[in-house]
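Please see the structure below; I have some questions.
As you look at this complex, bear in mind that one protein chain is not there, while each of the others sits in place.
Letters A and B mark the chains as written, and numbering starts fresh at 1 in each.
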Amino acid sequence: MAIITLTTDFGWKDPYVGAVKGAIYKELKEVTIVDISHDVTPFNIAEAAYIIQNAYHSFPEGTIHIIGVDAEHTPENIHIAVLLKGHYFICADNGVLALIMNKLRPEKLVEINIHDRITSNFTTLDAFVSTACHIARGGTLEVIGKPLSRIRAISGVQPKVSDSSNSIYGQVIYIDNYGNSVTNISEEIFDTVGKGRAFEISARNERFTKIFKQYSDIINFEDEEKKRDVDGKGLVIFNSAGYLEMATYKSNPLTVGSASSLFGLKINVPVIITFKDS
Amino acid sequence: MAIITLTTDFGWKDPYVGAVKGAIYKELKEVTIVDISHDVTPFNIAEAAYIIQNAYHSFPEGTIHIIGVDAEHTPENIHIAVLLKGHYFICADNGVLALIMNKLRPEKLVEINIHDRITSNFTTLDAFVSTACHIARGGTLEVIGKPLSRIRAISGVQPKVSDSSNSIYGQVIYIDNYGNSVTNISEEIFDTVGKGRAFEISARNERFTKIFKQYSDIINFEDEEKKRDVDGKGLVIFNSAGYLEMATYKSNPLTVGSASSLFGLKINVPVIITFKDS
Partner (left out) sequence: MAIITLTTDFGWKDPYVGAVKGAIYKELKEVTIVDISHDVTPFNIAEAAYIIQNAYHSFPEGTIHIIGVDAEHTPENIHIAVLLKGHYFICADNGVLALIMNKLRPEKLVEINIHDRITSNFTTLDAFVSTACHIARGGTLEVIGKPLSRIRAISGVQPKVSDSSNSIYGQVIYIDNYGNSVTNISEEIFDTVGKGRAFEISARNERFTKIFKQYSDIINFEDEEKKRDVDGKGLVIFNSAGYLEMATYKSNPLTVGSASSLFGLKINVPVIITFKDS
């Protein structure tokens, strides 16, 4: 049974998510539809990319991912379908796919050209739904689009490495549900540049020289329970998505506070890693 | 496989939505349950009607729609099941169905009378779940209810047309996830009254004389990209639901603002269309 996932900025209240699901069920008797997120900040493709990028690979190969963010079809915002690492992505060519793909080469890439065959009133996502259902039925991309050689790139979201290779300049790109501040610095770039050297991570007034494997590594379990006061203490971890994340232990934005609120580590705040000479 | 949709004011946090789904799965091995919305403002049947009305028709015929808003069973709030345009609706007779049906005649309409056969503690929706599962198994409405000739009507939500047929008096009825202000003026009434005449739409301090086909029509794509400053500019469109909507381009209530926040076009604000003499 085909799986179609949805990542949109539609929110959970409006009729749009239901309408898209209904349209899919109208075309396909047997299909599994999975919501990845509908809480993307309106028109924020960087956020959409972060979310889908960190969810898609856990799905089986062949899964079809619809990204309904900034998707209105215009001469400058064409619709594309892509086969990438065995997964299908359907979205507008607004930069979101460049963010997801990073340096990967797509197996297939087409501009969807079925818009004149569609008559409906939910214009934004009709072409996406038709394309997804076509793929779910085993159809090929070539039938619903024409090959495309390149997609729109977006600059400025990759961390920079200093000429000396002693520093990485990144920034906070996402605040998660716990108020943790996720950066654009991946474990891969950290390892490549750092080569095992000692380091200091600095972000506003915070300094860290250690990266934990899991949040609870901040606790010394040999201490008596009452002597372990770690609530609200900052720590750094590579999160499950493989990105450097600044967090607090048992973070709660509404009560004890979180990395983003306690330390002011909001979106776009610079994060610098300096490696020591070895 | 039968499809049952849910539109409620239960919210997404409480156990109620899960409990309803569990009860359906207990009765039916094979069923597809789709959340349309659980964020209806508590007891707000106008909002519930707007949401279900704009989602239901994208589902296949035969879909069963449960509306769990203001549904406590009382002598004055009976439970009804309706077959309308090939779709089943199960709700309380509190006016929500009149809003959905508008001028349509239901194919079938019954008062659900199975309450004394149900023993459970989730009283509000037990009768709805039993009714939905009965229909999903192919049962008829007559078995679980007695025919009803009329339902409760609600006044004041339809736009008014002036005696001269030169004006339509409507109002904002819904603010969507992007902060767009949706009115109760349908494309149908606009066309019928306007008959192609020039017009002016006025709402608070805003005046519009054009209705776009899509949001991006506000852009002149022949301008250089940097000369197109349309952010925060108001525009009018018939939305995918067929209602007149006042919007801003790439609206975001949290950052650049939206029609409802920038122009004060909140729920109940009057919207007047004046047609020019032809």
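For this structure, a couple of remarks:
Here is the rule we use: a contact is a pair of C-beta atoms (placed from the backbone, for glycine too) under 8 Å apart; a residue touches a chain by one contact, two chains touch by 3 or more.
In this text, all values refer to a predicted model and were calculated from it rather than measured experimentally.
For the chain missing from the display, the contacting residue among A:W12, A:Y25, A:F128 or A:F190 is A:W12, taking the whole complex into account. From the set A:D35, A:E72, A:E111 or A:E206, the residue in touch with the chain omitted from the display is A:D35, counting the whole complex. By the touch rule set out above, subunit B reaches the unshown chain at residues 9-23, 25-26, 29-30, 41-44, 70, 72-77, 121-124.
Of the residues in subunit A, those that touch the hidden partner chain are 1, 3, 5, 7, 12, 32, 34-40, 50-60, 63, 176-178, 214-216, 219, 221, 240-242, 250-255.
Rule of thumb we're sticking to: only the chains that are shown with their structure count from here on.
Mean C-alpha positions place subunit A and subunit B at a centre distance of 32 Å.
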